[in-house]
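Pasting a structure below so you can have a look.
Of the protein chains in this complex, one is absent; all others appear in place.
In this document, chain identifiers A, B and C correspond to the written order of the chains, with residue numbering beginning at 1 in each.
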């Protein structure tokens, strides 16, 4: 019998992408969806691409909680805490695509998000859902903080080198480029087609909230504080994150060594493609899929590692990874429902 | 046990899309692929998006014929005739994405394509694979001519009105807009990014080869000659065909009547969405899917029907419809492997 | 000494484009600009591309009227009537980029726009500013109704054939495709980048307000009522209108005859390029310029003229044509300030 899953906040981009991915999952049934802005309307009224495919009407958060064994929430920060509590009390699996349970240091959470942690014990309980690094902790877990998009792309590009001690911890830079869906569904002047098309700019330089989350993951790997200079940019494409990461090579580190280290590190990872030399990581290659490409270079003149990762911000950077986490939580094969090829064009 | 399927011409766009769609088909296994230009190379060397997912090496046409029970060919016109003969002689299912078996009047084929029909009896044998109109003839068939993209979009928009006698047969106009994949994988000056981006133009006005094919389908429905003025345009998007079709309304025909006629005509068609008044057919809604949206209007001031259809030229206009035809040929449920939602963004 | 010009509604797209074009006009000086939404802010706060180039602060309508000898207004319909009155009373040249003075039949204006004509005598006085057809009436005039974008593109494509009696007046169809700037600067869900990019749809089918304006121009040429089926579409590009126009050829009309007729008709028109056979009209070719390309075809099988015109909706379809009209009104050479090449890419 199918597992009942529900989505709170289904009319945002991450929520809608969850509905799409769950529709192709052979063991899950979409039980209920909710939306504050579109309560009472079918999802297909908001996303005409789903017309005739998901005309389910948006109900309330309570209805989702009632009907679902697995609850996903894709909400602005602050709003997931009470949902997590209710799921915890009723023994449901809760996978939070928002930011509320990602940061382990509550002072960082409160400082970067301006929100109070209401249930510190739930923060303690929550596991950070980046399966390639924390798979064993995620398995069978009921409260999972699904990482953000940048915070998936940057660590995937850096962790193998950091863990193997091939790069320095100081002076790491992550220059990231994101597709426009990363800015959400709400239309703004910045995302008005004629003003974004044929343009590109950096935003929130030195102050994006994903910074402490990236640092937390790197710190958890190498056991020491790591500081990252992180610059996000907005790209005129719908989907994708390209993370170009720079780190100082330790003396003697070679490209061949790095290439081998990454290939071994990720050799059993279905979703991670460490590209051979000569292939390029490109957001074009991973659209609508849960895959992540990684491309490695060294600049011998300057002693730098340049590691580039590419993923779909809405899939591996949000909804796909959430389903991957659900699979782990429920004890299903991790790739279930996530094996569809990306379109080649 | 899985059905063995092969793709001849796998490195063109239609072939690559077939591989993607077949990868998600639960009852089919990709047995072999071929390519003249990329013989000996893995498909993923041509389409890096498939790296790690389909690294199958391109072999010869013969290898595909040897290993497959179902053979797809996506080749330039003229080249499918010998393949069809071999499949026919060895009792394989052959689904031709090229143009060789589409036109029933051989003189039209020879005139528009400049190619001689070598096996007239195979042309006789072939069925035109537009399931929404010719499903009963396709079922169990072994030689199927898969329609082109425009030639799917335009008839889907016009046939219900034509069949019901709500529009005139004279003066039909199809103003069509196609994404760039319709021009194929070969790079040209016209498809060089900076010269196509931010542009749009008509091409082959009054002379596109899909014209007689559209007319053949309309003729087969209404039993009389139909002439269509057909203008294709090239759009700066990857995928999609938007067909804006104009026809003179017969006296007394109302929009409500048309809306009801179309809804009834397509009521059991999984892939066809006749949109309610107020919704718009948009190529954005059907990307990477086998769905087709249809939107209906009348201009009472001028007595015209304006019917707009939208589909993905590479899926419902090529590879997806080919798989739909394969399902019919093999007696599988028609929608198998074709139910994935289109992405909402 | 420079002529003082002012722009009312400078922060909309047409207004901002006027500022750009006027900045390159050797005989005009921008005297004042106004905006209701951005009063007190520099134009460059709204359009950062103008930072350091036009940091003029948006004042009131009154300030513009005070300081300018030539007044442009780019306002929603209804709002230009009082401005026209004030300009008329003070003997200023007024060029209205809005719709208020375009329709000569006041009942059409009131019906299509839902607005009352307050000063019928000004409507009488106003001249319709499509210089290629009405140049003699525009010269020295003080109240000019600048046409809309579609209403420039469609008549430019059809008038020579209509005037020469080479096509029928009945059954004309204009299938038009517009860049997103045609939808204005206000961001909406429809123009949110991820929902428009990679999409295309028709809108306001059979009911767009430019319909009576197109018909008025055609009527004024051939002296009889003309009805046009007009379908606008939204294209994922910033600028441009491609108008694909269909008309029934009169018996015996040949393509050569049409080509010659158009070339002769436009032979002295600097801004109109009737393309030789083999070249394609493309919105890519005319971006940021006041030029219009026209491409001619006949479909002999169906007896139709297919005439395609391409122009920049913000220049020849709005601000550029307004400056062309200003030049005529002031007795300056018509092309002054409008000769810059379009970018080739």
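Keep in mind that, in the parts below, a residue touches a chain if its C-beta (ideal position, glycine included) is under 8 Å from a C-beta of that chain, and two chains touch if they have at least 3 such contacts.
Since this is a predicted model, take the numbers as computed values, not measurements.
Considering the whole complex, the residue from A:140, A:199 or A:276 that touches the absent chain is A:199.
Across the entire complex, the residue among A:37, A:90, A:229 or A:335 in touch with the chain not shown is A:229.
Note that of C:96, C:132 or C:282, the residue touching the chain absent from this view is C:282. For subunit A, the list of residues touching the undisplayed chain reads 171, 173, 175, 177, 194-203, 205-206, 211, 227-229, 231, 233, 235-240, 242, 244, 246, 248, 280-285, 287, 295, 297-302, 304, 306, 308, 310, 345.
On the side of subunit C, the interface with the absent chain consists of residues 13, 16-17, 19-20, 23-24, 47-54, 181, 198, 238-239, 273, 275, 279-280, 282, 284-288, 291, 293, 314, 339-345, using the contact rule stated above.
Touching residues on subunit B toward the chain that is not drawn are 13, 179-181, 185-189, 191-194, 196-198, 236-238.
Rule of thumb we're sticking to: only the chains that are shown with their structure count from here on.
Overlaying the C-alpha trace of subunit B on that of subunit C calls for a turn of 180°, given as a multiple of 5. Centre-to-centre separation between subunit A and subunit B, using Cα means, comes to 36 Å.
The centroid of the Cα atoms in subunit B and the matching centroid in subunit C are 38 Å apart.
Those residues of subunit C in touch with two or more other chains are numbered 194, 196-198, 236-238.
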